[in-house]
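Selected chains only, in their assembly positions.
Every chain is named by a letter (A, B and C) in the order it is written, and numbering of its residues begins at 1.
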Amino acid sequence: MDLRRLRELLDGVRRGQTPIDDALAELKDLPYADLGYASVDHHRTVRQGAPEVILGHGKTAAQVVGIARELGRTGQNVLVTRLDAEKAGAVCSALPELKYVELSRTGTIERAPIAPLGTSPVALVSAGTGDLPVAEECAETLRMLGVGVERVYDVGVAGIHRLLDKRDVFERASVVIVVAGMEGALPSVVGGIVAGPVIAVPTSVGYGVSFGGLTALAGMLSSCAAGVVVCNIDNGFGAGFAAARILRARERY
Amino acid sequence: MDLRRLRELLDGVRRGQTPIDDALAELKDLPYADLGYASVDHHRTVRQGAPEVILGHGKTAAQVVGIARELGRTGQNVLVTRLDAEKAGAVCSALPELKYVELSRTGTIERAPIAPLGTSPVALVSAGTGDLPVAEECAETLRMLGVGVERVYDVGVAGIHRLLDKRDVFERASVVIVVAGMEGALPSVVGGIVAGPVIAVPTSVGYGVSFGGLTALAGMLSSCAAGVVVCNIDNGFGAGFAAARILRARERY
Amino acid sequence: MDLRRLRELLDGVRRGQTPIDDALAELKDLPYADLGYASVDHHRTVRQGAPEVILGHGKTAAQVVGIARELGRTGQNVLVTRLDAEKAGAVCSALPELKYVELSRTGTIERAPIAPLGTSPVALVSAGTGDLPVAEECAETLRMLGVGVERVYDVGVAGIHRLLDKRDVFERASVVIVVAGMEGALPSVVGGIVAGPVIAVPTSVGYGVSFGGLTALAGMLSSCAAGVVVCNIDNGFGAGFAAARILRARERY
């Protein structure tokens, strides 16, 4: 409900066309309609243009299937994240149209065409082979959100020349997403080279005092490169979604 | 040095105008010049259009004065962050042109006019009175980077109506920066309302298991609102710089 | 033993009816009888009106069966918590009357009718689908304690309108229990809306810096809403029991 509808309602009341009790009933829901939520029945509100996202972890296969079917009735696209291979098997039995990618642990259903978002691609940088699952979760998220991706993989700081060789990719990127585990030093170096937005994603790659990604996370937050922002450990989805937020805002203002 | 200059140099060699040893000497520095760094002598490289930023914490007053004077010779603007009142007194004695703001613990020198960055303002949201120093550090950073700010202060989630009342501010903002301590719940609620980029800054406000801001930080990183990105504790400067990265990238692509 | 019995005893001694050695023997146990414990032989003393509660975790199936049978001899109801599915199978083979609910990981035996406790229901709020097992453990606990429950599920703060829509439930609840994982922001918002007692239960839902529920726990303890009290991570049983403490006290004073 917006101001226009509110004025209509009041006009109806004034002209006696709308009984007061009807107006009361409609006004009772005003606060929520006024918030402008399009899909109030979903846990994580994702606005139009974006697929519905289901966090697979912590849900049973039956729950995932149920939510995906509910979305299917309205013709929406579906992205399931953190869906392990075993559960994916059960989900796919019930939903054969779900396309599962084991590396990224994501499942997707494309019912509607995906509208492109942004004019230049996002650069997706990763430090090592072990970071690929998180990077690819990010890539799948970006794909489902309509954002182009240019991958720059396996360019950890211990061989700094590999990174420096990719400056042209960084320069033409709208956003740079950096995925790294262990000491998580890569975003600091990238942040020193790139002038645009840099989103860092720590991964749980490493052992001992890598602390399951905490060291990389704290390192990225403590980065000596100014203005690097950070997501939760292994949260490739979040980084992709944040990039989409940046690109979506561009289109509006 | 760019490709144009490189071609000139090679032309000079081919035509015999440039001795090979001169060319060697110039090419020796090529890698770094090719990176496009304008001010290689500063700790945190800040590209043109941005003021030089000096982290006041951990430096003596004499060191702050020295770096600021060095910058002054090239006519650059200066932003000093985390400058406590006592040290600021000593710095101002030597640099009377430094304008100190105690609340934000920042000192600034404007020698050159600041070019505006972005067309719509950044919304700067804070949860409580104790978060003001961090929020104002962010505001000063944005001001020195040419970014407009619209403040939405004291709208913590325990009184959720105050926040909901400001949706119009969020809707017209290019970026929303949310500053909060204690449980740090504010970015989750904002992230559920706003479609554009949301940058969360945890503060060290609170006691007991607020853990000096760690609880707010971890809460923001764990946010159930998708795509919220996070800065280090009390890092208002970093959030402002990150917003400027987003706006700067817009102007380039 | 109370003062009345003590006076009787002393009277018996004075009148010579009670030998001094008999009085000595009875007085030896005085301290404990004077504490008024009804069921001294159970690990976690639960007073009359409440079922005996067995923590299934850390006990073998045989131990659970043995304790439940011991309780059976005195006609008490039984609640087993944290009973995983495999162990439940073994327990049910020996105790077919045990009713097992997999979602809440609870087993119950109702031998005696459950006396209702409280006149208005407890509102049981949860943030997401992953919080259901903990919420349902709480619900089963409340049911066995005779307390009515009104469920408000899947109303996380990232879609704040869903929560605000339920204010009428909160207003008529005697106690509000809020179950949430990840950043655990829900109790802060609820605490700002509700005037009565709010009990927060953090869950281990989430990953990375959710720290298995610690972030939600610390967030709830740091809540900017005054007077929110907190239970251990995933302790739905404890929250239910705490609500029953509140309602039980009402009936006594």
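Following the convention adopted for this analysis, a contact is a pair of C-beta atoms (placed from the backbone, for glycine too) under 8 Å apart; a residue touches a chain by one contact, two chains touch by 3 or more.
Please read these numbers as outputs of a predicted model, since none were measured by experiment.
Undergrad: Assuming 3 chains are placed, give the number of copies in the entire complex as this structure defines it.
TA: In total, this homomeric complex is made of 8 copies.
The rule is short, and it goes like this: only the chains that are shown with their structure count from here on.
Undergrad: Using the touch definition up top, find the fewest steps from subunit A to subunit C.
TA: Tracing touching chains, the least step count from subunit A to subunit C comes to 1.
Undergrad: Using only Cα atoms to place each chain's centre, name the chain farthest from subunit B.
TA: For subunit B, the chain whose C-alpha mean is farthest off is C.
Undergrad: Mind checking the centre-to-centre distance between subunit A and subunit C? Centres are C-alpha means, answer in whole Å.
TA: 39
Undergrad: Per the centroid of Cα atoms for each chain, what is the distance between subunit A and subunit B, given in Å?
TA: Distance between chain centres, rounded to whole Å: 25 Å.
Undergrad: Mind checking the centre-to-centre distance between subunit B and subunit C? Centres are C-alpha means, answer in whole Å.
TA: Measuring from centre to centre gives 50 Å for this pair.
Undergrad: In subunit C, what residues contact two or more other chains?
TA: Each of 128, 156, 158-160, 164, 208-210 in subunit C touches at least two other chains.
Undergrad: Quick check on the complex: what are the subunit A residues that touch subunit C?
TA: For this pair, the touching residues of subunit A are 31-32, 35, 37, 40, 42-45, 55, 57-59, 63, 82, 204, 213-214, 217, 232-235.
Undergrad: Report the residues of subunit C in contact with subunit B in the complex, numbered from low to high.
TA: Against subunit B, subunit C makes touches at 127-128, 156-160, 164, 182-185, 188-189, 191-193, 206, 208-211, 214-226.
Undergrad: Enumerate the contact residues on subunit B facing subunit A in the complex.
TA: 31, 35, 43-47, 53, 119-120, 164, 167, 172, 174-175, 192-193, 195-199, 217, 221-222, 224-233, 235, 237-246, 248-250, 252-253
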